[in-house]
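Note that this complex is displayed minus one protein chain, with the remaining chains in position.
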Amino acid sequence: MSTQLPQSPDRISPRQQGNWDWRAASNFIAGGSGGGLLLWSALIALQGGDVRLLQAAGLALIAAGLTCVWFEIGRPWRALNTFRHFGSSWMTREASVAPLLFASGLLALWSGEALPAITTGVLGLAFLYAQARILAADKGIPAWRHPRCRPLVVATGLTEGAGLLACASVVAPALWPVAWLLALLAGVRLLAWQRYLAALNQDGAPAGALKALHRIDAEFRWGGNAVPAVLALLALATATPLLAAAAGALAVIAGWRCKYTLVCRAAYTQGFALPKLPVRGRGKSGAGVKPGWNDISRRVAA
Amino acid sequence: MSQAKTVKHVPTFCYNCVSGPDFMKVKVEDGVATEVEPNFDAEDVHPARGRVCVKAYGLVQKTYNPNRIRTPMKRTNPKKGRDEDPGFVPISWDEALDLVAAKLKDIRARGLRDAAGQPRVAVSLGHGGTPANYLGTFPALLSAWGPIDYSFGSGQGVKCVHSEHLYGEFWHRGFTVAGDTPNARYVIAVGANVDVTGGPCAVLRHADARVRGYKRVQVEPHLTVTGACSAEWVPIRPKTDPAFLFALIHVLVREHGLAQLDLPFLRDRTASPYLVGPDGLYLRDADSDKPLLWDEASGKAVAHDTPGVVPAVAGRYRVARAASVDADQARREYADVEGATAYEMLSAHIAKYTPEWAETICDVPAATIRRIAEEYLEAASIGATIEIEGQTLPLRPVAVTLGKSVNNGWGAYECCWARTVLAVLVGALENPGGLVGTTVRLNRPQDNRHLSVKPGEDGFMVQYFNPTDKEHWQTEPATRNLHQTLVPIVGHNAAWSQALGPTQLAWMFQNERPAGWDMPTPNFPDLWIVYRSNPAISFWDTKNLAATAARFPYMVAFAYTVDETSHMADLLLPEATDLESTQMIRIGGTKYMEQFWDHKGVVLRQSAVEPQGDARDFTWITTELAKRSGLLTPYVEALNRGVSGVAPLKGEGYDFSLDPTQEPVPEKVWDAVCRAASVTISEGREELGLDWFKEHGFYAVPMSRLEWYLTPTMERQGLRYELPYQERLLRVGRELGNRLHEHKMNWWDEQLSEYTALPEWHDVPARWVRNLEKAGATAADFPFWLLTTKSMQYHAGGNAGIALMREVALNVRGHTGVIMNAKTAAGLGIREGDRIEVRSHIGATYGKAALVQGIRPDTLVIIGQFDHWATPVAKDLDLPSLNTIAPMTLDLTDATGSGADIVRVAVRRVDAEAKAAA
Partner (left out) sequence: MKRYVMAIDLRRCVGCQTCTAACKTTNATPPGVQWRRVLDLESGEFPDVRRSFVPVACMHCANPPCEEVCPTTATKKRADGLVTIDYDICIGCANCIMACPYEARSIQHEARYAYGDQPMASEAARFDPDRLGVATKCTFCKDRIDLAARTGQVPGRDPEVTPACVNACISGAMHFGDLEDAASNVSQLLAQTEHFRMHEELGTEPSVYYIWDRK
C-alpha cells in the first residue's frame, strides 16, 4: 500500500502557478497568433487578395488552442457554462467571440468575400484582445496583472500574425511586402517588452517571475525582435521573400516562447506579505515583509 | 455528499500528551467517526475552553488507519532483530490470552523476583504517564500481580524534564513547574517551548497574557514557536543556561541587594536565615539538633522554631555553642563559631558569577543579562498584593521557566536551583503570579499538592528520600535502573518513583556493567509488556537499544501498528484505541504542564465507535488476563480499592464494589467507577452512572484558585522552603558516597559531585566534548551542537504514522529535516532541501537541510523523534533523528540519573547513493 506523503513546499513566497500548463499556454500561443493572422489577412483581403488559406490557418490555430484548453479544464463536458458570465469575465468574452469568429471565418472561407474576411479579422483581434484581458484580470499573478502586460500580449499576437504572413511568403511570394508590417510590429513589440520589463523591475514583482523573464530578455530583444526587424527591412530592400519568411519565423517563435514563459515560467503567484509584524506581549512590531519579491518591492512594503 | 442518517456528537477526551486532558467531541455519522470537534459544553470548566490541539484531529485517521493491527498476532520467526522478518501470523484472542496467562502462571510458580532479586515481569509505558489514561483497568492487574520493573524506559528520565520533576517536587511539591500565567507579567523562558508543548490550556493562557501585555523573554539556541511568540529572543549557547541564571541571581543579590528583595519571604518562608558553619553544614542547637538562626531581637542564635524570633537574613554571627550533623549522623560540636546565614552564603557564592563572566560562557551580552535581571526584579512588584476569593496574597508576577534539555541532564540541577532561587528572592515561589508547581508524582496524594505537605525535619516539609544510611541502603537493587540505590531524592513513596529512576541504566547494564560493579548481575525480564511505547525510536543509541530488546526472552506488545520495538515482540495484542474504548479519569486537582484548573472532577473517554477489526477494549483484555492467570480476585479487589478508577468503589455512605469472585464486564466496572466518582466528588449529593456520563461526558465541581499556590499552606504549617542552601543534599550525597565506596564502587563518583549545597558552574558543555574524546574521536571533527525540539503535531501519541499530521506539520518550519543556520549552510555549500548527513561519534542520521535564520550558527536542530524503519508511513518519511546518534553513557548521566538531548556532530552534504552505501 502506498501512502502519498506530501513534501514541504515553500508556500509563502510566490511560486509558479501550477494549474495552467502547456495546454493553457497553447491557447495564448496559438490563439494569439491566430487572431493576429486573421486580422492581417483581413487587411490583405481588403486589397483583394485571396487569403482563404491564411484564414484557414488562423482558424485552425485558434481551434487548436481552444481544444488544448478543453483538455485542461476539470469538467470538459460542462464547457458550455463558459458563456454564462459575459458581464465581467473576459474568459466568457473570449469564448463568446470564438463562435462568431468561426461562423464568420467559415463564411469567409466559403464565400471568399472581403466582408466576412474583414469581420473575421476584427473578431480575431477581439479574440486576441480578450486573451490579453484574461491575463490582466488575473490579480493573483503579478506578472500578468501589470498594466503593461496587456499591450505586450496584444503586440506579440499581432507580430506573430504578421510573422506568419511573412512565413507564408515562402509559398506565396507575393506576400513578401508584408515585411514592412513585420518590421514595424517587431519594433512595437520590442518597445512593449522593454517597457513591461522596466516597469516590473520598478514596481516590483516576484523575484522568480523577473528571473524567468530576464532569462529570455536578450534572446527576445535581439533574436525575437531586432534581428527579425532588420531581416524584414533587408527583405524589403532586397525584395527577398526568403528573408521575410526567416524574419517572420523568428518573430513567431520568439512570441510563442515569450507567451510560454509568461504562462508557464513567469506566472508567479502573489505570495504573502505582512505590512506589520505582530506585537508579542511587550515586544515591538517589526518591519513588514514580502518574501520572494525583488528588492524594490521589499523596500516598498517596508 | 450524501446525507448521513444518524449523527451523534460523542463527548470524550484527548490525553495523548502530558498537556492533557482536553475535552472534545467526536462526530459519528452512521456509526463512522468523521470529525473531532471542541466540546463547548465544557467551555466554562476546562481551562482551554473545551478545545483540543491539532493532534486530536488526527484521531479519526488513527482509528481507521489501514495499517492497524486488527487481530492478535504471534511471532513465527524465533530469531529477533531489525533485519529479521518477525513472521507475525493472526491468532485468536483465546490463544493469545492463554499464551500470556501461561507465561504469568509460570513466572508466579517460579517466583516474582529472579535470582538478582529483580522483578521477572517488566512493563514499559510511554510518554509521561499518559498511557495510564488509555489502559483501562490494567493498573489493577499490575497491582494485583506484585513487583514489576518499570525500569526499561522509553525516554522518561532523559526525555522528560527530569531534574525539574525531582528537585521541583523536593522544594515545592512541583513535579512540573510553571509560571502562574494568568497573573504573569514577566517570564524568562529558558528553553521552555510551552506554545508547542503546553497544550491548548497553556497556549490560550500565554496568548491572553501577550494581549494583556506581559513580557516573555525566550532564552534558547534556536527560535522555536515559543521564541517566536515572545517579546525577545536570546540565542544562548547550548547548555550554558546555568551560567546565565547564576548571573541573574548575581545582579539581584550583589547589585541590588536584600533591601530590594522580598525580605519577609526570605526570612519567614525560606531557610535563608539558617546559620551555616565552617564545615558547610547547618549550625544546630547542640541539644535539640535544630538548625540555628540569628535572632535580631535577642541578639543571639536560637533554634529556628523559637517563638517570637526576628531572624537575620544576611550576615555572619558568632555562635557560642553549636553542633553540626554530617553524613551518617557524624556530629561535630562547636564553641564560639562563626555562622553565616544561608543567604550570606549564597551572596558570597554568587559574587563571582557576574554578567560579564556569564557573557564569556553563554555568548549573551552582559548588558542583556543585566537588563533582563532588572526587568524581572521590577516586574516582581515586591510588596504588591492580590485578593483571591477574599484572601489577600502577595502578587509576584514573574517566573523563570525551564525547558527540556535545560532541566534534565548535567547542568539541570544548577538550572532548577537557580530558577527556584530567583523565585525565592522576590517572593514569587508558590505565590500568585509567580512560579508554581502543578502536580505531585513522587508524593501522595497525586491529586492534591497541599495534602502532601506535612512537617518534616528542620522546619521543612517532609521528604521521603531513599535511605542512604548503612542499615537501609539498598545494596541489591530492587529494580534494574537502581533507582533506590543511586538516587535518594527520587524516593520510593509513590508509584512514580521507580519510573523516574535512571532508566538508561536499565538498558545499559543489561549489556555491560561498569568496572567495580559490586551488586548482583541483572537478568533480562522473563516477560516484557510494552504499551504506547517505542523505546527503539524514542530513547538514545536506538540501534543498540533495539538489539538489546531483541534479546529479551518474551515480549508482549499492545500494538497499534507494528513499530520498531514491537518488531521484536512475540505477541501483538490489538487494543481498542482512543475513540473505541472506555475509561474515566480525573480532571483538575493537579495536572502537568499549566493545567491548573478552576474545577475538579472526572471526564469519561467512551467508545464513540465500534473497535476496528478484532481490537478489544483494554478493560476486557485485562479482565480476561486476570481470570486466565488466576488473579481475578486480587484484581477485582484492586478495582474496589480504586486502582484504575478515581475513587474507591466503596466508601463512607456508598458501596458500588464489585464481587471479587465474578468476572466483571467492562461496562459494569466503569458504571461502578462513575458512581463512586460522582458520589465522592459531589460529597454525596449526586450518584451518576455510566449512561449519564456517556451523554454528558464529565462532571466537575468548582476548585478554589487558592489551591494553585502552596505558600499559604506552608505558612499555615509554619514551614520553610528548603532554599537557597542545600544542606540536606550535601549530606545525602556524602552518605551515598560512603555507601558506594564501602562497596568499592567508584563509577558513580562524577555523579556524586552534583551534591553541593550551592551549585558551582562546571563547564557543562565540555562534558559532551570529553565524552566523544574518551570514545576516541577528535572534538574538532564534530564542530556543531545537535539539539531536538518538539512538534505539537507529532509530540507523543504515536502520530508519526498519521498522514494528516504529516500534512499539516509541513506548514511549520523545520519539519522537513535538519534545521540549520542559513549562513552556516552556505559556508558548507548546503542549500535548502539538500540531503545532508549529521554524524556523531557513534553514527549518522540523514535528512534534508531546512535553512533558517532563527538558529545559532553553531547549532543544528532536528524536530521530534523519527528515523523509523518499521512503523508504516513513518518509515517512508525519511526523517532524521537525534536519537539514532546520541550515545547512552554513564558519563552523560547526572546524579538524578538523567541525561539531555544534545550531541556534538559534524554535518555534510551527501547524495542519495551515499546514504544507500551507509
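Note that the chains are named A and B in the order they appear, and that numbering of residues resets to 1 at the start of each chain.
The rule is simple: a residue touches a chain if its C-beta (ideal position, glycine included) is under 8 Å from a C-beta of that chain, and two chains touch if they have at least 3 such contacts.
If you're wondering where the values come from, they're calculated on a predicted model, not measured in any experiment.
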Inquiry  = From the list A:112, A:140, A:187 or A:223, pick the residue that touches the absent chain.
reply    = A:140
Note = Contact with the hidden chain, among B:551, B:716, B:774 or B:823, goes to B:823
Query = Footprint of the hidden chain on chain B, which residues?
reply = 1, 4, 29-30, 32-38, 40, 48, 51-54, 57-58, 60-61, 63-67, 195-196, 200, 203-204, 207-208, 210-211, 213, 223, 225-229, 233, 235, 792-793, 803-805, 807-809, 811-813, 821-823, 852-857, 873
Those residues of chain A which, in the complete complex, touch the missing chain = 1-4, 6, 11-12, 17, 19-20, 24, 69, 72-76, 78-79, 81-85, 88-92, 95, 134, 137-141, 144, 267, 269-270, 272-281, 285-287, 289, 291
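Heads up, the rule we're going with is that only the chains that are shown with their structure count from here on.
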Remark   = Between chain A and chain B, the Cα-mean centres are separated in Å by 63
Key: Partner chain B, residues of chain A touching it in the complex   = 1, 3, 5-8, 10-11, 280-284
Message = List the residues on chain B that touch chain A in their complex, please.
response = 66-67, 209-210, 213-216, 228-232, 803, 806-807, 810-811, 815-816, 832, 872-873, 876-877
